[in-house]
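Only one protein chain is missing; all other protein chains are in place.
Just so it is clear, A and B label the chains in written order, and each chain counts residues from 1 on its own.
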Amino acid sequence: MSGAPALATEGRSGGERRKLLLPAVIFLLLALAPLAVHLGMPASWLPLLTRALIFAIAALSLDLILGVGGLVSFGHAAFLGIGAYATGIMITEGRSETLLILPVVLLACAVFGAVTGAVCLRTRGVAFIMITLAFGQMVYFLAQALSAYGGDDGLTLYERSTLLGIDLFASRSSFFYTVLASLAGCYLLVRAIVASRFGRVLRAARENPTRVSVTGFDVDRVRLIAYVLSGMIAGLAGFFLANHTEFVSPAFISWQRSGELIFMTVLGGVGSLHGAIIGAIAYLIAEDALSHLTEHWRVIFGPQIVLFVLFTRGGIVGMLKRAGGGR
Amino acid sequence: MSEPVLVLDGLRKAFGALKVTDGVDLALRPGELHALIGPNGAGKTTLVHQISGMLKPDAGTIRFRGQDVTGLDAKARARRGLARTFQITSTIASLSALENVALGVQARAAHPLALFRDAASDESLNRPAREALAAVGLADRAHIAAGSLSHGEKRALELAMALALEPAAILLDEPLAGVGKEEGERLIALLASLKGRYAMLLVEHDMEAVFALADSVSVLVYGRVIASGAPAAVRADPAVREAYLGEEG
Partner (left out) sequence: MTTGLLLVQILNGLQLGILLFLVAAGLTLVFGVMDFINLAHGVQYMLGAYLAVTFVSLTGSFALGLVLALAAALVFGLVLEFLVFRHLYDRDHLDQVLATFGLILLLNQGVKMIWGAAPLSVPIPELLSGNVRLLDGILYPTYRFALIGAGLAVAGLLWFVVERTRTGMLLRAGASNAPMVSALGVDIRRLFMVVFAFGTMLAGFAGAMAAPILSVEPGMGDTVLILAFVVIVIGGIGSIRGAFVAALIVGLVDTLGRSFMNDLLRFFMSAPSARATGAALSSMLIYLLMAVVLFLRPDGLLPARGRS
């Protein structure tokens, strides 16, 4: 480290501007991404990217509790699944209006998050990770047991959601831009939460929960609120996912999925928020490319995850920072 | 003679067969600096943990500002105006000194957990925080990450964080621990300047500091208070001399 002490807050002008640059660039590139088809990218590029953005929303939500809050939740796929299933079930029952589906999705995730969060947050460390994993499994089994809605085989959706009659998801590009706009909205929302008074307490509690309680804050309550918010945003991603694949299945809720979400968040750089977006996109593109190479792509991927953890710090965003000569 | 801010009555705490707190009575008056001394292993830090709410006593009561707070946890006591510093520095290393103190100011604000109010640029939090930092001499270190401060500066920061809570009483657990001579003298001067304004319970090993600052002294040995009163009287007490001499003997 250089002689100068580390500046934690760099004052409004310089630091804030720098902090906005990378995310702005990312969103700009994403907005222009569909044009790549004219540059030779295959037609499947756009749906792949849409899928990546859907998972980016989920990874972003996970980054709030994992990266910012320090809570390693290994059951986050459950929220994705609840959102997807709520959507799938309502569409199957003839209700495909987004304005009806979304409140149900958000409410279901909020309730699940509040109830399971209250239990999970009574534990710490290793136990917390295990409990979240166990609750995720519970939802998985519940989905499997829903024989009326496909059970283990999953449920095919015969139409997509509409918004007040508008077919948002009909064309590939309108789907893409809808998700992109939602991602941008969620990003700004989460960013505002992290910078807020609430966010400061959450961040501080990650490092030193004792100090935070002794200052007069209810750490458990703050964490629970963050957990519920994070679950609701992931539920939104589930809504998009159901519409995108036109299919919902218990596999969406597998613990492997939860693990992949954690990896995406860490890959990008925990806590940075835009890192989660980068991580999700990088992961899904890599997964797509690898799976075309070989059926056994996990044999390559598994060790890569292990090596990545063992040897890198700060994920992609960390690497970019170092490359840019940043502090 | 005003009502004591903090009253301990018959406090007991045992870990298995080990009686760490064995019937402690203590009273802290407003504006008073009461020192708690005793040989190593006397149970001083455990006592502070019980007063601040981090540890539950087995028996006895703790009254703070006239209310029985024995059943309340640490955050509830903090909200009522009981602040503390830690023997092993406990700041939030990645946040700046200003933010650490602002966190305390935030806890007292009308909306401490507002979801959409930007915290870093909030002058209603930053102004009192800067005042607290200035009071402890850290005004020019406001934007340095707490983890990068020198040891003495960290101890001063802990004090500023306690002041930010606008406390009625401050529990100071060995604030001079590990601090060099110069910084130590600064801290002592600082504590002296706070006397009269805040009730303080000072746990310390540094005898010079204790007898320079204290209005009254209690001596804790094996969980019991063996002497309590004016500094000069305590110093001359044969039981106290034995406890210390016996320790060094």
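What we mean here is this: a contact is a pair of C-beta atoms (placed from the backbone, for glycine too) under 8 Å apart; a residue touches a chain by one contact, two chains touch by 3 or more.
Quantities reported herein were computed from a predicted structural model and do not represent experimental measurements.
Taking every chain of the complex into account, the omitted one touches A. Of A:F55, A:F74, A:F217 or A:F252, it is A:F74 that touches the chain left out of the display. Only one residue from A:K19, A:R172, A:R298 or A:K321 touches the chain missing from this view: A:R298.
Contact between chain A and the absent chain runs through residues 66, 72, 74, 116, 118-119, 122-123, 125-127, 129-131, 133-135, 137-138, 141-142, 144-148, 255-256, 259, 262-263, 266, 270, 296, 298-299, 301-306, 308-310.
FYI, only the chains that are shown with their structure count from here on.
Work out the mean CA point of chain A and of chain B, and you get 43 Å between them. Considering their complex, residues 52-54, 73-75, 78-79, 84, 86, 90-96, 98-99, 102-104, 106-109, 111-122, 125, 143-149, 161, 165 of chain B touch chain A.
On chain A, the positions that touch chain B within their shared complex are 5-12, 192-193, 195-201, 203-204, 207-208, 210-219, 222, 225.
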